[in-house]
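Right after this comes subunit A.
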Amino acid sequence: MTVTAAGMVLWLVVLWPLLLSIPALHSRLPWPRQLALLPVLVLFLLPTTTALKLPWLLFGSGLALSADLPWLLAMFIVVWWVAAAQFKIFAQGANSSRATTFFLLTLAGNLGTLLAADLVGFFVFATLMGYSFYGLMLAKDEAAAKNTARCYVVALIVGDLALFEALLLAAGASNNLQYAAVQQAMADSSTLPLYLAMVLAGFIVKAGLWPAHIWLTAALRTVSPLPRILLAAVPVAMAMLGTVRWLPVEMVTAATAGYVLQVLGALMLVSASVKWLRARVGAAGWSMLCLIGLFFFLFGHTLVQPSAWRSYAPFVSPYLAIMGIASCLLLLPSLRRNRAQAGDTLSAQTGHCLPERLLAWLSVLRRATVWSKLTVGTQANVTMLKNLGRALTASGGHKPVIPGGVWAFAVTVFVLLILLFAALAG
Partner candidate 1 sequence: MSAMLPALQTIPWAIVLILLPLVAGMLCFLWPRLAPTLGMATASINVLAVAALAWQLHFRFHGSYRHAVGGWGAPLGIDLYADGLSLLLLLATALVGLGVSLYAVGYFRPEQARRFWPIWLLLLGALHALFFAADIFNLYVTLELVGLAAVALASLNGDGPAVSGAMRYLLATLLGSLSYLLGVALLYHAYGTVDIALLAARVDSTPVTWAALGLMVTGLLLKTALFPLHFWLPPAHASAPAPVDLLGLLGMAAILWGSVQALRQPRLKLLIAYSTVAQLGYLFLAFPLARTGISVWRAALYLLLSHALAKAAMFMTAGNLLRFGHHDRIADLDRVVQRLPITAGAFALAGVSIMGLPPSGGFIGKWLLLEAALSQGRWDIVGIILVGGLLAAAYVFKVMGHAFTQAGVTHEAHRVPRTMEWTALSLAFAAILLGFVAVPLLHLINTGAVAVGFEVSG
Partner candidate 2 sequence: MNWDAAIPLLVVASSLLPGLVIFTLAEERVYLRTFLNLAGAVIKLGLVVWMIWGVYHQHHYEIRLALLPNLDLVLRAGPLALLFVTLSSLLWLVTTVYAVGYLEGSPHRSRFFGFFSLCVTSTVGVALAGNLITFLLFYELLTLSTYPLVVHRGTEEARRAGRSYLVYTMFGGGLLLLATVWLYTLTGTLEFTPQGFVQQVLATHRPALIVIFALFIAGLGVKAALVPLHGWLPKAMVAPAPVSALLHAVAVVKAGAFGIVRIVYDVFGVEAAAHLGVINPLAWLAAFTILYGSVRALSQNDLKRRLAFSTVSQVSYITLGVAIIGPIASIGGIVHLVHQGLMKITLFFCAGNLAETLGIHKISEMHGVGRRMPWTMTAFTIGAFGMIGAPPVAGFVSKWYLGLGALQAGQGWVVIVLALSSLLNAMYFLPILHAAWFRAPPDHWPAEHDFGHKETAWALLLPPVITAVIAVAVGLLASAPFSPLDWARLIAQREFYQP
């Protein structure tokens, strides 16, 4: 197979699910979700590493099949195949066509994020994936899922904002936005501390590391099973992958940032483990939280000690792949249970555990969100932002769908994170 043909397959991998996501098309095809996975199967079986660059696309984006991809592709295929197979059960009582559209859009975004050869491509596909996943979360019209989805989308926006700023910094330092070039350029750039802060803040929020894990725990507890089995492989794994690809690991030492990351990772690891032991149910969810904590703990280590990266690097892709597949398979049984049981992926009492309470107290806008309410999924309290909006405008007639409290909280966490990293990273 020639390089060009391989390149075509590469693009087809992304374009094919995108095309299929048009309702008029997928409603006329048998097995549209499985069909969408065909090109990626072909790609998985291809022996070559290949790249196709399209200079007229956006700022010159491209897709590439790099050496570390087989693991991730394998995870991708397994997880999505399982999801596709379980789709019928999921789609009971929902608008199947719409759910399929979101399913395929998320799939395309996920694949694109994996295969993107540069930062912009990663960002673009991650955005597609993120918002489509939001649609997938809400495809079944469940009240509890709605609030979770709100938390998720706020985290998504806030994270994307940070990443966008990071992108700008990267583009300011390097003309070429491919991963290696950016890493090289940022290592020497004076804007590195800010870049580091932005990237870490963005991906921490998106990966659901403590203290931004609210959306993740809420999602594990409330969203319907299909998006739940995709959680680890889709938003979380991609955010972790992004952390590795965007940052100039091994080239720079950012000791303090590293320590902070280690502390956050450790906190997540410990609190999740303790709660797991106490609850004795929901192994899939808790283990996933533990793995996230561990990942960032180790990644913090490489920031403190760059040479450590060499020993970690080969295991990143397998780590992510195993996390994604394991979480998916462990959560699979919940698909077959009814709703009440399915909601029990995590123990229901965890909303009141120590770190979360601590955080609620620490929050500058404590009033803005009552923690337990937020996590069990009722409307958040009257918020400062809404008050602000009312004060600024004459008529604040209608209620925003995304409660201001979530916004206020997310933005606060986000700003604190950025400040923290920016202050320490240098």
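The rule is simple: a contact is a pair of C-beta atoms (placed from the backbone, for glycine too) under 8 Å apart; a residue touches a chain by one contact, two chains touch by 3 or more; residues count from 1.
On how the list was made: all candidates are chains of the complex that A comes from, given by their letters.
Bear in mind the structure is a predicted one, so any value in this text is a computation, not a measurement.
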item	value
Touching candidate - 1 or 2 - for subunit A as found in this complex	2
Subunit A residues touching candidate 2 - in the complex, by the definition given at the top	23, 55-60, 95, 98, 120, 123-124, 127, 131, 135, 138, 141, 146, 153, 157-158, 160-161, 164-165, 167-169, 171-172, 389-390, 392-398, 400-402, 407, 411
